[in-house]
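Excluded from the complex is one protein chain; the other protein chains are retained at their positions.
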Amino acid sequence: MIELKDVSFTYESGETENSLKHINLTIHDGETTLFCGESGCGKTTLTRLINGLIPHYYAGKLDGKVLLDGKELKDYPLYQIGQRVGSVFQNPRTQFYNVDTTSEIVFGCENMGLPVSEMSKRLEETTKSLKIENLLNRSLFALSGGEKQKIACASADAICPNTFVLDEPSSNLDISSIKDLTEVIRQWQSENKTVIVAEHRLYYLAPYADRIIYMKRGEICNEYTREEFLELDPKELKKMGLRALNPFDLMPEKTPEANEKSLQIDNFWFSYEKRGYPIVNIPDLTLPQGEIIGIIGDNGAGKSSFARCLCGLDKSSKGTLKLNGNALNAKKRRHISYMVMQDVNHQLFTEDVLDELLLSMDGENEEEDKVRAQEILAGLDLSDKLKLHPMSLSGGEKQRVAIGSAVASGKEIIIFDEPTSGLDYRHMLEVSEKLIQLKEMKKTLFLITHDPELIYKCCTHLMFIEHGRILWHRSMDNEAVRLLQEFFSREKG
Amino acid sequence: MENTNKLTGKDLINVGIYSAMTLVVFFVVGLLTALPVVYPFLFIIWPIVCGIPMMLYYTKIRKFGMLTITGIIGGIFFYLIGYGWIGLLGWFLGGLLSDIVLRIGGYQKFKVTVLSYACFCLGIMGCPANLWLAGDAYWENIHTSMGDQYANTLQSLMPSWMMYVGFALLFVGGILGALLGHKMLKKHFERAGIV
Partner (left out) sequence: MEQLQAVVETRSGYRLDPRTKLFLMAVVATAEFLYSHTAFMVAVALIPFVLLLTNRQYKTAIIFFCLFSAGLFVQAIQNSIQFHMVVNMLVVLLVGLVLRLFPAFVMGAYIIKSTTASECITALGRMHIGRQITIPLSVLFRFIPTMQEESAAIKDAMRMREVQFGTKKFWQNPAALIEYRFIPLMISVVKIGDDLSAAALTRGLDNPVRRTNITKVGFTGWDLITVLIAGTALIITYFFSPW
């Protein structure tokens, strides 16, 4: 049993976001509890209280008591708490410690000093119950995000704790990996473990949670049973700032307009080895200009490789893109296209936001450039951040700075790679508004995403990639929606 | 738990991260200037460039031992890729010396940090040092095994005063590197909120 008695917490930095105010809560053994709420509502902070990272790792001002089976957690060192509470975190790339999967799974057991025979037994049990036989003895760096997250779950499982705490575990996962994650959680439920999840995406977990707790500004705002929560009106959910419970069957909100201009792709071809198996193979494709084109397809179907071809990032990629009558090879495509990466941290270089935009301009006339940069930043609601370091901004702001630099350099094609991973409803909405704003500036946008809500919100065209080929592409009409839903239902199994 | 002098898991992870960062930077710089002509200049380039990750590292150091471990790890690395015992010893001594400077001078003080880092850089000398430190027997060996021509050429390229010049270059480079690192700290890392 986990009890929180009048718990308040503020991080060392003193920010009010993510802090907690007077939380009173009891979680019984074997319960599955889902915490939801907008970013900054404190749900991640709550998970850190339960797995002991607060106060043992993250410093701050803590009042009240956090009890696990009647014992106060702050009196026990992290390694003891860790034997009773297993943790899985948001980013599969950052939470592993070893370089191979088997060592990673038994990492916790090794630290406990378990004898090798016991460890091997646990390894076998965990591998079996989470169905990861195929992942043993592999390099973690060669795994997909979904597979890494499974290993993270397995590593927590091998310690055999009674409680599992998951902090936004689906943030970086695609739809089929989320399905696998659901199965892992179901497995823990069947073993009568206590499962605590903080999450934005609700559709996969709400049907299995015993309680759903809605938080707002550091307080518990409301508590629902599963039945009550599933009954909630979609409009009500939006008002609460929550993601849809059934994001797959929405209606497209943007209708495609009649569009004369087009861009033409000729003989796109890319493979890792010379004459190897093609990762991208598109002999001929005509797409409308000035639309938001959603790219969908399975994991490893070639979506990212297609995007890299389009940007001219891979020197060995062949083929041309015809735009406004010019045939552009890979090198020339780099002048007109830009990709906003999933991890936007990689593409911000300078010491302040304004410089970041100036870096993308030609520098012929500095004063003029400055004025234009400021205009662009104002359009992205960043006027008050001009002098801040880009890396000190929030995720969404960083993304907007990256968009700003693309606009500043006059790129015509902008590609977004999973721009809404890990975002709550309000931030997702913000992203889609920015996308639409760019469309109105006559930019052609490509959108690689697993976020159905975002697709329905803003895409006007869809293309489906499988084995490096375009299986179909069409504007967002009824048939496209039917095909999209077919794809989703296959993905979520 | 904060006031203990024992290195915690978090400290040790930091040691690993910053050692990795510094070694990678060290290695990349070594590759960029692979031309033999540049080799003498490396003694000043290395400490300057490595100053950036190391100054970031120094912001996390509040206990004795972290720099020594970094030295040992650097040494193991160079030992493993074939620089021999002196490579290991040099890096270890450089780390130990810089740790002692910090211990005596005090942690998180700018001037002490600069001095400590300059001392750390002296350890880089471990890599080429076997040419000088091995002594006469070594040269005799070279003479007999490699021929007089080789030995004389090598000896003319590596007069023993070069060693002192090497140390001086490393030390000066270390001071410059610390200043550069400090500038980057102010320019980027502090403003980015990661210090």
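To keep things simple, chains are lettered A and B as they appear, and every chain counts its residues starting from 1.
Note that a contact is a pair of C-beta atoms (placed from the backbone, for glycine too) under 8 Å apart; a residue touches a chain by one contact, two chains touch by 3 or more.
Only a predicted model underlies this, so the values are computations on that prediction, with no experimental measurement involved.
Asker: Among the chains present, which touch the one that was left out?
Answerer: Within the full complex, the chain left out of view touches A, B.
Asker: Which listed residue (A:5, A:74, A:138 or A:217) would be found touching the missing chain in the intact complex?
Answerer: A:138
Asker: Among A:129, A:374 or A:409, single out the residue that touches the unshown chain.
Answerer: The single option touching the absent chain is A:409.
Asker: May I ask which residue of A:82, A:218 or A:452 touches the chain that does not appear here?
Answerer: Missing-chain contact among the listed residues: A:82.
Asker: Using the touch definition up top, pick the residue from A:286, A:345, A:365 or A:383 that touches the left-out chain.
Answerer: A:345
Asker: Among B:47, B:65, B:94 or B:174, which residue is in contact with the omitted chain in the full complex?
Answerer: B:65
Asker: Over the whole complex, note the residues of chain A touching the chain we left out.
Answerer: 51-53, 56-57, 77-79, 81-83, 85-87, 89, 91, 93-100, 102-103, 106-116, 119-120, 123, 137-142, 152, 155-156, 159, 308, 311, 313, 334-335, 337-339, 341, 343, 345-350, 359-360, 362-363, 391, 405, 409
Asker: Contacts of chain B with the missing chain: which residues?
Answerer: Given the touch definition above, chain B has residues 7-10, 12-17, 19-21, 23-25, 27-28, 36, 49, 52-53, 56, 65, 69-70, 72-73, 76, 79-85, 130, 134, 138, 141-142, 144-147, 149-150, 153-154, 157, 184, 188-189, 192, 194 touching the missing chain.
Following the convention adopted for this analysis, only the chains that are shown with their structure count from here on.
Asker: With chain centres defined as C-alpha means, what is the inter-centre distance between chain A and chain B in Å?
Answerer: 40
Asker: Would you mind writing out the residues of chain A in touch with chain B in their complex?
Answerer: 56-57, 77, 351, 388-392
Asker: Could you list, by residue number, the parts of chain B that touch chain A in their complex?
Answerer: 1, 10, 187-188, 191-194
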